[in-house]
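One protein chain omitted, others in place.
Lettered A and B in written order, each chain numbered from 1.
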């Protein structure tokens, strides 16, 4: 069964990972992709496979804004057209598949499917990243040996932090007790939790309030897109105070499918408090890295090992109230997958492309 | 083909490996199992997989004698019943499969099959372990990447020590020359070798006699059970002297199936001579570890690599006289496997469980 969507904007990395001097290789949804920039700095994404001998173009170099295969010197431009063949004429066969890319909010967005359907308006909105001074930001990238939807389940059910990340990121049971309001869009799920008059709350944030012992209000929102891109916000205020005066932590998560057995996990964290406190930044970054790259990765990979090649839903999990948002996400994902399959069959049946 | 028995008492480890503070995870016969103790110290064994999201319970903690999942805090008792769900009501689906356990002779015994058939009397008798002062004991546990019956073949044909463990454990050809008397029980094979008036014998033991150059009598017995548990004894006396005045080395071996491609190998060694000689103990432990964890493991894994996925008997080995005990064991094992399969089919045909 196909497990990856084609017609979505995948997060493929961070903008500054693709410099003019060197290409970036990354496997996205089982497709090896090489990303580079032309002389004007425009992004390009090609299938990372020379049509001549199938060696990875990413082992080559950038020469005058085109990419040169390191094996025999063939050169390809942003559209994947061969622009230099030192060994003879340029035949039609000398072309590489190219993909649509965009760059927004510091992220590389990659569209693997039909480029005619790739609209800039449908890039998930991560503009919140521009709100805070960059000195409070940190980010990471890891590969998790698990199905991408297991990572999605993890983010859409934040009660797990009360147990798995108890010490620093847990909410002392607040997330466990609170049920979300769920909104569903064409390609996203938005889940919002609100808890009032709590004497607990995310430990690492509560400590930053003027009176760390006061009752608080806490709101959490997670917007997940079918591509795996997620924007998460957690805010707290002393009880009754307006939200826009609260302290807020933002996280971009992107659980981009990598191979059938592994998923990328990109994350970026920033906040509107203690922005200039380098020591606090170090402490928070340490706590978050330990939680994401240690605890989450370890638990999700162990879950996958226990599941083997089994499909999660087919294995009949005993679902709980905390799974409501992730179950909505899985259903939306399945519908998107089915819609893509249907569209392909229609093309195959009616169109001249079926020949 | 199924390669593992269900209705046997498997050695799953050593009693003291399961403390009250921490669970023990181990895969036995392809089943991930978590073992822990309740508040009274009673052993429990559950399938190591939370019914909610299939994460391993062994990554959690013991709280008041029940095990708590480290992902979302569900708690399960010895019987696998859910006793706490912080996220809502306890539904029937929130249950974990539990297995029967026993503790005897310092070993953890695990019954993966039908608990109604698990009789304490059928636990293999390893009470010999209590005979000698514990300061002469040492033990080990390793995982061997080979089918469990290759390890059984190895133990039921001790002539291999004359070649593979020549220096310390070899008998100078005594085992090679001697044929065993074989007794067969419902679930065991007992093989006994006796050699009289030998001028060789297990090197490491002969050196301990009053006159190391005297002729000796040597007897060896290996009792193998279908679960893979083995009790081995080697004794020597100056020729003609009564056995109960001889020096004896005991070994428990347990070749417990782990996965289709690997087997546990537990061993415990003790003796009735030089019990208080720490230096001798160190020497003997060194020699045994080298033989078991170096030479045996290396040879058996190389054998398995050479066999690939092939079934040993189907590959038509050129069997020798020294293989008589292990061939009896393989036939007994196959009959036990066939009997289990037959019993299951009967249940399926006649019973209401077939629905």
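FYI, a residue touches a chain if its C-beta (ideal position, glycine included) is under 8 Å from a C-beta of that chain, and two chains touch if they have at least 3 such contacts.
These numbers were taken from a predicted model, which means no experiment stands behind them.
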- Message: One chain is left out of this view; which of B:31, B:55, B:75 or B:159 touches it in the full complex?
- Response: B:159
- Task: Quick one: say which of B:67, B:94, B:231 or B:322 touches the chain that got left out.
- Result: B:322
- Specify the residue from the set A:69, A:169 or A:202 that touches the hidden chain. A:69
- So which of A:7, A:48 or A:295 would be touching the chain we can't see? A:48
- Among B:81, B:307 or B:343, the residue in touch with the chain that has been omitted: B:307
- Item | Touching residues on chain A - with respect to the absent chain | 32, 48-49, 51-56, 59, 68-73, 85-88, 91, 93-94
- Query: Can you name the residues of chain B that touch the chain not displayed here?
  - Reply: 153, 157, 159-160, 162-164, 173, 176, 298-299, 302-303, 306-307, 312, 315, 317-322
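The working rule: only the chains that are shown with their structure count from here on.
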- Where the centres are mean C-alpha positions, what is the separation of chain A from chain B, in Å? 47
